[in-house]
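With one protein chain held back, the other chains of the complex are shown just where they sit.
Letters A, B and C mark the chains as written, and numbering starts fresh at 1 in each.
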Amino acid sequence: MATNATIELALDRVDWCALAERQDVLPRVYTPGEVVMPEAGFMRGHGTFVEDENIKASVAGVIEKVNKLISVRPLKSRYVGEIGDVVVARVIEVQQKRWRVDTNSRLDSILLLSSVNLPGGELRRRSAEDEQMMRRYLDEGDLISAEVQNIFEEGTLSLYTRSLKYGKLSQGVLVKVFPALVKRRKMHFHNLPCGASVILGNNGYIWISPPKSQDQEGGEGGFAQNLGEAVPRNEREVIARLRNCILALAKCKLMLYDTSIQYAYDESLKYEAHELLQQNVIYDIGEQTQARLRDGDE
Amino acid sequence: MSSEGDENTVVCLPGERLCRVEDNVVLGIGTYEQNGYIYASKSGVVNIEESGENCQVVSVHKPGFHLTIPATGDVVTARVLVTTPKFAKCAIFCVRNVLLESSYRGLLRKEDVRETEKDRVDIYKSFKPGDVILARVINQMEQSFLITTAETELGVVVAYASDARKTRVPMVPVGWSEMQCPLTTIKEPRKVAKVLPESSINIIK
Amino acid sequence: MAYVALSEAEKTFILHGVEEDFRCDGRSRRDYRPMELETGLVSNASGSARLRLANTDILVGIKTEIDVPDPLTPEFGKLEFFVDCSANATPEFEGRGGSDLAQELVLALENAYESPLAFDYRTLCLIPGQQCWKLYIDILILECGGNLHDAVSLAAKAALHNTKLPRVTASLLDAGVTDLIISDNPYDCTRLTIDTVPLLVTVCKIGDYCLVDPSAEEEACSTVSIVVSVSMRNGEAFLSGSHMTGGGAMHRDTMRNCLNLGLSIGEQLNTLLAKVLKQEEERVGPKRPKTVGFLK
Partner (left out) sequence: MLRVTQTKNALLDGATIAEDLYTTPKDCEEGFESLELPGKNPKKLSPLLRAGVLTTVRGSAYMEYGNTKVMAIVAPPHELMRATARRMNMGVINCFVNFAAFATGELESVPEREKHLGSMLSKALEPVVCRTEFLNFQLDIRVLILDDDGCLLSTAINCCGVALVECGISTYDLVTASTACIYRDNVFLNPTAKEEELLRKHRGGHALAGSENSSSTTTGAPQEHGLITTASMDTFDQLAQCQQCGYLSPGTYVKLLDYTLAINKSLRQIIRRVLTARIKEQHELDVREKAESALEDQRLAEIIERLGRQGLDEFIQSTIKEDPFVKR
């Protein structure tokens, strides 16, 4: 019953910032209070404030300029929602006619009963449903994939799962990374060629599950949960390897999108799944993926 | 395994195997099912009642006091403590016919007061603090029980006139939505429960 | 440990993974997550160690004090444990949240270190019956990633190894009162022998399989676990304390194979830790150049 426990010394801890030096162009980082732009002719966006006719940064981050709108986006922060974002969320509490869900943001988000299509598929009359019925569809702790419908003024997000893509998630593994690392793309549902399906939530919650056959796309929009059948061993190995690769990329601060994950997966094939937890293996995968991405860009 | 009582009462202790699980056997209170057999989870006398078509309910009844917790579907007696426009807070002090030692908190929401025109219910016209009501438990929420009086047999059973009189005389129900104080003949609106008369003695014919 | 909400589907996925001896992060039932250890990083503690087990992060500091021995056991020194769950581990630890977890860890450690065969208290004694060393072992939980018992006991043992007790000489004054002179030369110190110090191993039962080093999610879907404290004495593994936790019951035979699994893993952990500590001693040498600590 040998265990492969390993204790490394902090002395030979991997130097993670070595990865960063190779970045060719480092974006200009603004610190709070630093003058970003004179106020004339520009509009003030998130993360900035105006003082004696200058727009100053109120967070440490990178400037984002959309023609006249100046905003400073912090590097590491909890998820700031935008309408149309694909998110993965976990139900915290069942309330009257709505669910409170956790989306890794400052305030818990809301999933209204009206913004969910019930298993019947048709629009049931929204009478005074009591909590008992709602709990049958979504109970505390359940995971869902959803889209941000709108944002209330104090910042809480209202989600909706009306299309067939979204709904309750069944068997699989959830990985939590910094939201800023998930690249904002058109498609966030991917069926990776390596044999697993991934939902890259913009809020940093990434869901890895056995590959979806083509017809039932995404969360089947419904609430069915096949708890019965076990996931076969080979799919399980792919999922575990994918989970470790995503955590490796996150540790090396590389952007997460389908190509970078696929590259990392290919690099990791020469290691065992559980070896991907060791830091020098993570460093190696991060380095190789970064190199491949860079010459992929040219 | 359970030892025989004097008549044919079967006394059992927790953990004793009662019978196999067949399709027509239903688990009653005080029992639990484990890999194919029904086991007793309370000590007491085993009784098997027929209920519906040849389906038996195996339950363990503990003689003397036995602790009851309001379960969904039980008819409970409660006293109204606080009434607000949206709901009425009550203290459940008796479950079925077992008087509880400590009262549990009950919540009666506006839409659970009446079956008909649920949303046009006015709590103040149905209950007053101090009334004793019969209600049925819907489910158990965080800290309290959700109860409903949306049946004819449920509602106010004992009510006292709201004008502060020394002698608190229980009012007499006249009709389904009104009660009258025998002394001051004041009528007050209540959601009255139709109490089935078989146990009450009708002195005045 | 800290509460992790899981959906039924995730629990079934983890359960099937354990049955296949291939957990969600690829480990088998007997594997530990990679660990990282550093000793002597707190300057004004007489012994310290920091252990990272994946995302569980423990920092242990040991302070010493001269105290009067317990009349029941006059020739023994004293040990006192204190566990502090810092609020930045999880929001749940604010206020009194972490106190029952801290109390459980303290009880487990006291129970394990209680026997003098496990920790040689006589090395802490200065004058039998009059004066002895008292070690305060303060454990700070910086981050909670499951399997706290193992991480805490490993860090505590490493810190004990790192502890430097200043040399004490006694001089007899006239009135029969003995006065102790503590040398202030930092390198003139005695070290503690830690080879019989016990390590806690948590064997957790999920479904009907037992596994070691459960992550926070695996702990959330396990019914019961048994914490075994394994102490090595001239090559043999001994049990210096054990208790069951988790609120479930366990069949007698599963309990026995959990015990055997825990013992064999404990043995390997003890040898591994001893090897790593010796390795660090050689590489660092008595004069510590520069601690790595939290920065790099």
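The rule is simple: contacts are C-beta pairs under 8 Å (C-beta built on N, C-alpha and C of every residue); 3 or more make two chains touch, one makes a residue touch a chain.
Bear in mind the structure is a predicted one, so any value in this text is a computation, not a measurement.
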item: Residue among C:L15, C:L140, C:C189 or C:L259 touching the omitted chain; value: C:L259
item: Contact with the hidden chain (one of B:C55, B:I69 or B:I186); value: B:I69
item: Sole residue of C:S240, C:Q268 or C:T291 that reaches the chain not shown, by the stated touch rule; value: C:S240
item: Hidden partner chain, residues of chain C it touches; value: 3, 5, 72-76, 92, 100, 103-104, 107, 111, 114-118, 120, 122, 125-130, 168, 170, 172, 175-176, 178, 224, 226, 231, 233-234, 236-245, 247-252, 255-256, 259-260, 263
item: Hidden partner interface residues of chain B, rising order; value: 3, 5-6, 9, 11, 13-17, 30, 32, 34, 39, 41-45, 62-67, 69, 100-102, 104-105, 140, 142-144, 201
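Note that only the chains that are shown with their structure count from here on.
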item: Distance between the centres, which are taken as Cα means, of chain B and chain A, whole angstrom; value: 49
item: Rounded Å distance between chain A and chain C, as computed from the means of their C-alpha atoms; value: 35
item: Centre distance in Å when chain B and chain C are each reduced to the mean of their C-alpha atoms; value: 53
item: Interfacial residue positions of chain C with respect to chain A in the complex; value: 5-10, 12-13, 16-17, 19-20, 22-28, 30-38, 50, 54, 154, 212-213, 260-261, 264-265, 268-269, 272-273, 276, 279-280, 283-284, 292-293, 296
item: In the complex with chain C, residue positions of chain A that touch it; value: 1-11, 13, 15, 90, 92, 139-143, 169-174, 225, 227, 230-231, 233, 236-237, 239-241, 243-244, 272-274, 276-279
